[in-house]
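Here the complex is missing a single protein chain, while all its other protein chains stay put.
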Amino acid sequence: MAAPSLPGSGLLKGLGLTFKTMLSPATTAQYPHVKPELPPRTRGVIALMEENCTVCMLCAKECPDWCIYIDSSKETVPVEGGRTRTRNVLDRFAIDFALCMYCGICVEVCPFDALFWSPEFEYAEYDIRELTHEKERLREWMDTVPPPPPLEEGAVPPAEIEAGIAAARKEAEEAVAKAKAAAEGGGEPEAEGPQIDEELFARLVAEGTPERAARAKAKAAFVKAQKRREREQGGDQ
Amino acid sequence: MSETLPHEGGVILPGGPGEAMSVEIRDGGLVTQEMNLNIGPQHPATHGVLRVVIDLDGEVIVRARPVIGYMHRGFEKLAEARDYRQIIALVNRHDWLSAFCNELGVALAVERLMELEVPERAQWIRVLMSEWNRILNHLMFIGSFGLELGAITPVFFSFREREDIQSFLESATGGRLHFTYTRVGGLKEDLPAGFLDASRQMAATMRSRNDEYRQLLLGNEIFQARTKGVGALAPDVAVDYGVTGPTLHATGVAEDVRLSEPYCVYDELDVKVPVRTNGDSYDRFVVLLDRIDASLDLIEQVHEGLPAGPVNRKMPKTVKAPEGATYVRTENPLGQGGYYLVSDGGKTPWRMRMRTPSFSNIQMVPELLEGSLLSDMIAILGSVYFVVGDVDR
Partner (left out) sequence: MATSVFALEPLWLALLLQALAALLLFLIGAVVVGYLEHKVLAHMQDRLGPMEAIWHGIGQLPADGLKFLQKEDIIPTAADRWVFALAPAVAVVPGVVVIAVLPFGPGLWLTDLDAGIFFALAASGVTVLGTLMAGWSSANKFSLMGGLRGAAQLISYELPLVLAAAAIVIQAGTLSLPGIVEAQHGFTLFGVPMIYGIPHIIGLGLFFVAALAELSRPPFDMPIADSELIAGHMTEYTGMRYAFFMLSEYAGMVILSALATVLFLGGWYPWPGVGLPEGAAGMVLGFVITFAKILVLSAIMVWLRATFPRMREDQLQRLSWSVLIPLGLLNIVLVATAKVWF
């Protein structure tokens, strides 16, 4: 063991560093007074878009802790003039955040985009039972979900997201063009309301089809025709 | 001759107050009694719940025996009942300081069984994340080593850096400790815009901060007196016990999986392995600081070479590894991690066995402890890098 040498340069260097640090401003975040800015991908709390949920149970099955509780029931929906259909109704959707390990598998496996991550984190409770968030509470977290961040240079966005973005952009452009046209006053205002294939509608009604069904079929035919037109136009270009 | 006196209202502790002093003269010298002392499982210096049972002669350790298992969570058995996606989320939890490196190891094992080719960009990003994770891990040990020697400032400095690094890693992965960013066949998603800039900036800051640690501790005479020559590990003993990582590199053996069996794109990068020769606590600490610089070099190379492209492959809904077995080695921050995966073709592994560096490191510890002082025990335990969760799994 080397005998301790007299306080030397090494000691002074360290003292200099601590003194310098004392004079520079501290990095402490004054948390409850100043909220942290968290990135959009932060796994803070899971939000549920109830409308999108089809009760496929994938999330509950894939959860490594089994902390997602789902109850559902079948409901018959009478369809006028057709067979009655059954659909799944979500009775309960709860996540026990006391068990959750925040891995994000449920968000990832959800095929219908019903689950999202939100960076909110201030939901500590005095009672552990309160940490089980029911679907109403999970729905409220939806309001805090940020849009996904843009990707780094050189990244290839996933196909379904790219398609979604393209569709949204197209829609927005059309809306802008329409608004522009309306503002210029050049074009006549387009007819609002359901656009249907009037010819088909008249024929079907004449054949004795109920009006409601006839209208639906006529509308479908109209949309189909419109799509065909659009495709042809696209092909021209 | 050691006749215990009855003690008023209480338990009689062996060797403590209340026990009769037993003095024996043998060979002309005073023979004293040894004291048995339990360090842990709850003790401020054992990084979790390690227990070391030591026999003390005054302040000199006569015998030391690490008792492990207080944090056993049955990971390997649990893995047999979890599919691969879930395993990736679980595997970054046993060694909470090298989360990314662990999930990478599992993903590599599954990919090797499935004979998957992972997109180029994903491999580069995996290297980037591994190296940042390595720095995060080393920062933790730099801070805690100072704390164990009684210097309370380094831990605050290193946590300041950890906080900054975690913040920008969070922007990509969503997690601060448990990243869960790797997927079989690539990554969860690509980096968000601005990540590389933040990474570049942090790399520059980290370089200057690394010098601050050197300034604060390395030159300090008290620090040198406490660590130089303390717990010197011989290279052959280290190899015999299967010690890997910085603890091994401090003894002069430059075995590093990134060089000897490169994975991801380490073979395209210039990997430097800092080596020291004495194998004592001081050298182990210096190796840690040097490894941060080496990792920063790698990170800068990734910044330069990161190719464009997808980070993911189209994968089936349920990942099933074909029947077979494979063993993947990775260089985790604490040493060599090994992942032995046996699959019977189902969606969960038939057997998942992990070789963790902390386990090998801790079994070597009695070699160093016996004959050293109680104070040196802290310097040795703090510099033989291990995480108790990684020991027990």
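First chain written, first letter: the chains are A and B, and each begins at residue 1.
In the analysis below, contacts are C-beta pairs under 8 Å (C-beta built on N, C-alpha and C of every residue); 3 or more make two chains touch, one makes a residue touch a chain.
Keep in mind the model is a prediction, meaning the values are calculated, not measured.
Student: Among the options B:Arg51, B:Arg93 or B:Arg226, which residue touches the chain absent from this view?
Tutor: Looking across B:Arg51, B:Arg93 or B:Arg226, the contact with the absent chain belongs to B:Arg226.
Student: Any idea which of B:Leu177, B:Ala193, B:Val342 or B:Leu374 touches the chain not displayed?
Tutor: Selected residue, touching the omitted chain: B:Leu374.
Student: Could you tell me which of B:Ile152, B:Ala204 or B:Ala254 touches the chain that is not displayed?
Tutor: B:Ile152
Student: Provide the residue numbers of subunit A that touch the chain removed from this figure.
Tutor: Given the touch definition above, subunit A has residues 1, 3-4, 6, 11, 14-15, 17-19, 21-22, 24, 26-28, 30 touching the missing chain.
Student: For review purposes, identify every residue of subunit B that touches the missing chain, sorted by number.
Tutor: 7, 9-13, 15-18, 35, 37, 43-45, 59, 146-153, 156-157, 160, 216-217, 220, 222-223, 225-226, 373-378
Keep in mind that, in the parts below, only the chains that are shown with their structure count from here on.
Student: How many angstrom lie between the centres of subunit A and subunit B, each centre taken as the mean Cα position?
Tutor: Chain centres of subunit A and subunit B, defined by C-alpha means, are spaced 38 Å apart.
Student: For the complex, which residues does subunit B have touching subunit A?
Tutor: Against subunit A, subunit B makes touches at 82-83, 85-86, 89-90, 93, 121, 153, 157, 160, 163, 167, 170-175, 178, 180, 188-196, 212, 215-225, 228-229, 306-312.
Student: Which positions of subunit A touch subunit B when the two form their complex?
Tutor: 1-11, 13-14, 16-18, 21, 27, 38-43, 62, 64, 101-105, 108, 117, 149-158
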